[in-house]
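All protein chains but one are shown at their positions in the complex.
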Amino acid sequence: MDNILSVLVFFPAIAGLLGFVVNKDSARAYGITVAAIEFFLSLWLWLSFDSSNAGMQFVELIPLIPDMGIGYYVGVDGISLFIILMATLMTLIGMMSMTITKNIKNMIITLLFLEMTMIGVFVALDAIIFYLFWELSLVPMLYIIGAWGGPLRVYASVKFFLYTFTGSLIMLVGMLFMAYVYHNLTGVWSFAITDWYSLVLPVNYQLWLFAAFFFGFAIKVPMFPFHTWLPYAHGQAPTIGSVILAAVLLKMGTYGFVRFSLPMFPDASVMMITPIAILAIIMIIYTAMVAYAQKDIKQVIAYSSVSHMGIIMLGIFAMNAEGISGSVFQMLSHGIVSGALFMLVGVIYDRRHTKLMSEFGGLASVMPKYAVIFGIMLMASVGLPLTIGFVGEFLVLLGFYQVSPIMTILAGTSIIIGAIYMLAVYKKTFFGPVTNEANKTLKDLDSKETWSLIPLVLIVIWLGVYPKPVLEPIDNSVKAMVSFMHEKAITQEAKDMIKVAKTDKGGF
Amino acid sequence: MMENLVYIALFAPFAGSLFSALFGMSPKQTFVGIVASSLLFISFAASATLAYHVYSTGAAVHVTMMEWISAGDLTIPFGFLVDQVSVTMMTVVTLVSTVVHIYSIGYMDHDKSFNRFFSYLSAFVFSMMILVMSDNFAGLFIGWEGVGVCSWLLIGFWYHKADQPREENPSISPSWAANEAFIVNRIADLGMLVGLFIIYWNVGSLQYDVVFAAVPELSGSVLNAAALALFIGAMGKSAQFPLHTWLTDAMEGPTPVSALIHAATMVTAGVFLVIRANPIFSATPEVSFFIAALGTFVALFAASMALVNRDLKRIIAFSTLSQLGYMFAAAGLGAYWIALFHLAAHAFFKALLFLGAGNVMHAMDGELDIFKMGGLKKAMNWTYIYMGVASLALAGIPVFAGFFSKDAIIETAFNEGTYVLWAILVLTAGMTAFYSFRQVFLTFHGKARYDESTLHPHEMYKFVLIAMSPLALLAVIAGFFMGGFQTFVTKLLPDYVMSDHTHHLIWVLTAVVLVFAVGGIWLAYKKYANGLKRDEELENSFIYKLLANQYYIPQFYEEFITKPYAMLSEHMWKDVDMKIVDATVDGIAKFLYKSGDGTRKMQTGNLSNYLNWMALGSVLLLVVAAISAMLS
Amino acid sequence: MLQPINVSLESLNLITLAPMLIVIAGALIILILDLINNKLHKSLYVMLTLLILFVDFGAVLGLNVNERGFFDVMLIDGISIISQLMIIVGSMIFIPLALTSRRFHEYSYPEFFALFLFMIAGFQFMVTSDNLILIFVGIETASLALYTLIALHNRSNSYEAAVKYFTMGALAAAFYAMGSAVIYGLTGSIELYKVAEVMATRINETGLMIAIFGSSVLLLVAFSFKLSLFPFHTWAPDVYEGASAPLAGFMSVVPKIAAFVVSIRIFGMYIDLGVEWVRIIILVMAVLTMTLANIMALVQEDVKRMLAYSSISHAGFIMAALALDTTEGTTAIFLYYALFMFTNLGAFSMLWISRHKNRRFDARYDHPYEKFAGFIQIMPVGAVIMGLFMLSLAGVPPFSVFWGKIYVMQAAVNAGYVWLAIVMGLNSAIAAYYYLKLIVYMFLMDPVKDVDTIYYNLSKPLMAVIGLATLATVTAIFYVQPLISYLYYMISASGY
Amino acid sequence: MYEAVAFYLFSVLTIGLFLITVMSKNVLYAMTSLAAGMILISGFFFILGADFLGVVQLIVYVGAIMALYSFAMMFFDATRDIKEKNTNPALVFLLGGLSALVLVLMFAAPIHSEAIQALYPMHEGVGNAQDVGIVLFTKYLVPFELAAVMLLVAMIAGIILAGKKMDQSLTEDMSADDEILIQKDEK
Partner (left out) sequence: MIGLSHYLIVSALIFSIGLMGVLRRRNLLMLFFATEVMLNAVNIAFAAISHYYNDLTGQMFAFFIIAIAASEVAVGLGLLIVLYKKYGSLDLDDLASMKG
């Protein structure tokens, strides 16, 4: 099945369309089934994926607007493969654990469309197709936050939409300029990313283009100081919205850096290491501190997301395979862990309709299973070895150490301050005596919740203990990319900075 | 065969942990404790066999289970190395653990979370085994963090206790203490990580053998940085100043935990790291000396606080701190095998001391203030004997284990010519003897100072006492194996022998130490053996208060770190994030909206205005055209 | 003495006139039909109009590129053909909107349809000539008809709108005439190709620059009014509000296409002549227009008025493409309108189906945002379609307007105006807010009134129109390529 | 000489009359001066040799258009003085003055060029009407016809706008179904 990617992209969309016909009582089952099929399709993709091949696989190319060089061009490599898997998995699990009853059918359909856009972003190899899915993903998310969210949902959803939209429009200008430059140099119009890779740009062009793309990606990531939409979006979104947002949508930004900025503008990327690292470190430390000040559990996790995304950003700009692979792995890890944490917050929100820590206390006595799973996720979140969170964080810090020890140490404080706010949440929520009467009768996780969380727990541990199946394909692609960047860089500083792994097999 | 033993030694505790975890949420099941203990015993047996194997063949067992992380040029396997050093640690850890496990069956008898406790405890042992057995720094780090988490879980075992003000309970609450321990350890772990990064980027690997082989080729500054970074890691885990506060607060955990983790095993991980990485530390004399100096300082510093403390477990905790200082002093001075030997010996008697304290606590219904005890000798004879033996060992009275190991350390300080360190260590030895026996006398001698009508102290279960006996035995006899131990571990570790000069003075030196030790005991006897006489004047003196309040360091941390951090966080959120960053974004939006409101005013609805606009526009354009035409 | 004049019929090239003749004849037929029987139903006229437009479409399609006729007054070049086609298509979408389920005043006049066809003829003349006289007469024919059509809606608002439009139009006409006079004075000709020739020889004469600039300004004022560029846009929101929704939608597309064609001819000439000043001033106005219209649209309470401002903003967007004066820029104008047409008319049609005769939600507005609150619950398909239109207008891919937008931006980038592309991008972001506002009302809020009232005016033909518009909006990605190649071919063939 | 006298006389008079048109508060004065000004403009045409245009000016403007205006004036009962709130007169004069200045500057430029060849030259010894007729019915036939259409449009527009049918608006009338809706709302 060579066109499996198209199937993956459009299957949920078609299912979503057909979903209009499905009776609303059965919509949930329908959604879960579709998401499950989609997940198995993505597993199949993994199975048929050739891990030793670092290049693009399952490539499909259908010209759409040849005059502008736009075509339906998709493919996966090690970097995108697992994000796709995570997207399908989180959609499935999100749907399984969903407790929404209002307009459930609309929700299911929206989620299926969202799934299409998410996968679309990660398989797109044409900039315009990438942009298309990128923008389109905002719409279902807007609806999810806006229709099922908290009291400030409209503000939050509109802010989310507009903020991201603004950034991506600047990115669009960058893409257009890139196409223009490509046209100037080759005489051909093309928006194909792989074509753009081959372009060696002068440094000033690289810098401008880098900046244009930066706005699009940085807002999505979200990098400090563009992050303020995120706490609102998370704070107001329903559980499923937060799960998908944190797990997948944020990754689009960091993925964009890996897919576009690094290989296309290696010199600019190297020149921008310091500013970006500074921003990333501010993200890491500052938002972790802000997270500590939060009263609302979900806000803590929202801010912690920003902090973790800072780690990912830092790794991307480590300019060596260790850091970048770690970053990509950390994307997965953050997706799983923060997704699970948001689901966990959703659990008590469903029971108590509040997310304020002051309302809780001593939950460990009342809801032991819940406390255990929360604890595992917490440990994964703070990067405990043998959980998924460690591998990425370790590699990122390790990789970036080569760039700047001082900045690594600053960024490394994340393991401390991350623990501070997470443990504070855990202490305030789970420890101490049960003081609030309302909490004394809380029910522990029911089977639906348990069974949606258990797979995540298993993944968290499995990939913490044995990350190789995932890390290896990622690493192959990243190594190839890094040596490609090294080849392509025109300034000596960039060449010096970009460290090619000795074990690179090539093939980007 | 040996490989299987390695795996058995490693994974038996893990199996025990998982097994107990299965019952983690059910009510107490005694067999859970028994199974866990048996599995640990198996682990101990395997460790002991391995120890014999290593002893007899002199060859290390090295197994690689699988690849863990592999990215870029970095490859980290799950590899386990059983050599002289690690096997010593394994044996000590599993032995003490087994004892503590069995002890816990009795001690945790009435706790509703009995099963959970065993799960945590076995998990801790598993982590500790990984820590000591790993053949690379990353694996060590796994165990390093693993013990941290288990320690967090175990300190906070009684998580349901509410927070209290620091005046009432210096460690606030178990959950608070657990978090403190975790976070402080994390601070040090960052140093450790940095050490790993330095090593990786300069050597290209994290495997011990590769790294140590590469040490001679590394520059001094790299080595210094690596050694320092690694030692910062060690400082956290071994609670060296200034990261020491968590250890005494960790006494909030159940006593077996204190015995196992916060006395015998985990806290010695820092020492173990220094011993393990001895090729690096040997190559960096400045850092090593710093370690020795800091260790010596901590030895004195902790002992001084123990002098006046009234909390049974905290006194022992301070003494642990102090002894860790000794170990670091030895390691820093290059006497790695002596440090390791003290580590092992200390594990035995300190665990025994703690378990004894646990018995007392059990008998006293949770009371820990030694001022409110007294005269327990009658009711708890065995415990008295055990604690007495352990205290004698701790005080360094000849024959007992502590004498040999501690004396060797003090001699080392003398031998190295660091007389200041030597003097301090000698003084500390005296203080050690004093506070150990102050505690023994206040607890067991004199008259009962508790309400005898409500409290009827009784001895611990028999099986518990029996379980404690190996420790007692070892506390007595361990010292005699010192020579054998030396030959055993120095196959791997650099040998350290006293110079001839020291050798000549050995009797004098020993006598000096003994004078101090006996003097301490004698002082304690004079003051406390016949009951407690409170000295108001002394208790109100500045020094006393300073010591009793741990030099006000916890308060200092709270006032100058914890609170400012919370305040800063609050400001960051409310003032920076909301009022600056977010307000800017919203401000732009509001500005646009406002300007929309402003601009729409031009749309008055009155045609006359529209015509004016149009005319204005055209005239403006005409004027601009005219001007630019004239300019061009 | 004068010689007798011999004109051969062939040299007249009558076929160039055929499309307009068809439309005018059709209008006359309608008038005559009404004279014969004044009881005929509007559906007849709608269908007749459609058929006439269809024939017109065929006639335009049959024209050859780059021909002149009637003493060179008629100019059939690429842009005239494509613009006529777009005018006709726009009209064909507009006309069926008369078939509402409720009776509205204007459609009770057969003259409405006749005037409409005359108007189309006027537009067609505008675009098929480079003779300033014919352009002028074409403009006026179309405008006068349009003023009437607006007023025929027969509410105080629509009179007011018509009068405003009319008065400002008269002023603009005066400016146009004055501008033409200056051009005539400068070149002795009012035929643009001739003007360009003569102007090229005179461009370096001393002291003439002021007149050349002045002539461009006078004409620019006239066309800025037509294209509703700042500060000549003030009529637009009021007229859109006063006019019926379909007509407002129509006005935001068809007359502007015609005006753009003339602008391309005139200002393109200036820019080609090297009068860089015109380009700069157009860019400035374009940027001001899109920005100010956008921020004013932000604060509107009425959807129709919001769409009016949005149309102004879109016009500014396209005007910037005009200033580029490249083949791509010109293609972008037509592509944008071709794509924008369906979406915009679709959006206005959605307003039309929800139109009540009395204002049930607001004292002033027919379509306040509140009216659409909870639209998703009342009419899910309608809400989704309206949402699609809004997303398309906001430039969310893959809907139609997005492709126009990136083509315009690409053209700007290619012409070296990256800053312009960025301004366009930022403006799209601002614009997204007010489109989103409607989406928020439709999808995220609860209805404020009885639920069954909103699709009051719905009928099958309207559904068909909306369906067509939706289809065109959604499937844009598949026909953009042929559209671009056709437009590009036609435009480059006519030398723009 | 005679031309110069006529030109200046006409200019001054026209400008004066149009100023009255623009400034006067009385509709009647304004209209009369407008008509008079237009007559004088036809004078310009005659001076300039555009006889046909002058005649058309007289007939169409002074005849038809002014007649229409007078009817309208009667209809609107606008014989009395009209009260107008004046917009900032300074602005009016500033804009008017500036536009006059720029236009004058523009027209003071050497627009006229001898080099330009007339495309449709006037013929010596041929009457202006004849000349105009030939051009109008050859070159400008299409605009001429379109002008006819335009006039037709204007006529239709005038008729239907002023017609009785406009008095009752279907657009705002509440037909039966609207009433039902209102009742529903009230419930």
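Labels for the chains are A, B, C and D, by order of writing; each one numbers its residues from 1.
Methods note: contacts are C-beta pairs under 8 Å (C-beta built on N, C-alpha and C of every residue); 3 or more make two chains touch, one makes a residue touch a chain.
Remember, it's a predicted structure, so these values are computed and weren't measured experimentally.
The hidden chain, counted over the whole complex, makes contact with B, C, D.
Looking at C:D56, C:D77 or C:E160, the residue that reaches the missing chain in the full complex is C:E160. Among C:A27, C:M178 or C:I376, only C:M178 touches the chain that is left out of the view. The chain not displayed touches chain D at residues 3-4, 7, 11, 14-15, 18-19, 21-22, 27, 30-31, 34, 37-38, 41, 44-45, 48-50, 52-53, 56-57, 60-61, 64-65, 68-69, 72-73, 75-76, 78, 82, 84-87, 89, 91-93, 95-97, 99-100, 103-104, 106-108, 111-112, 116, 118-122, 128, 131-132, 135-136, 139-140, 143, 147, 150-151, 153-155, 157-162, 166-167.
On the side of chain B, the interface with the absent chain consists of residues 600, 603-608, 611-612, 615, using the contact rule stated above.
Residues 132-133, 136-137, 140, 144, 147-148, 151, 154, 156-157, 159-164, 166-167, 170-171, 173-174, 177-178, 180-182, 184-185, 188-190, 237-238, 241-242, 299-301, 305, 364 of chain C touch the missing chain (whole complex, contact as defined above).
Quick note on the criterion: only the chains that are shown with their structure count from here on.
If each chain is reduced to the centroid of its CA atoms, chain A and chain C end up 44 Å from each other.
Chain C and chain D have centres, each the mean of its CA atoms, that are 27 Å apart. Contacts with at least two other chains are made by residues 210, 214, 433 of chain C.
The set of chain D residues touching two or more other chains comprises 102-103, 105-106. Chain contact summary for the complex, chain C toward chain A: residues 376, 391, 394-398, 402-403, 406-407, 409-410, 413-414, 418, 421-422, 424-426, 428-429, 432-433, 436-437, 439-440, 443-445, 477-478, 480-481, 484-485, 488.
In the complex of the two chains, the chain D residues touching chain B come out as 87, 91, 95, 98-99, 102-103, 105-106. On the chain A side of its complex with chain B, the touching residues are 159, 162-163, 224-225, 227-229, 286, 289-290, 292-294, 320-323, 325-326, 329, 362, 364-365, 368-369, 372, 379, 382, 384-386, 390-391, 394-395, 397-399, 401-402, 405, 408-409, 412-413, 415-416, 419-420, 423-424, 427, 430-434, 465-468, 471-472, 474-475, 478-479, 499, 501-503.
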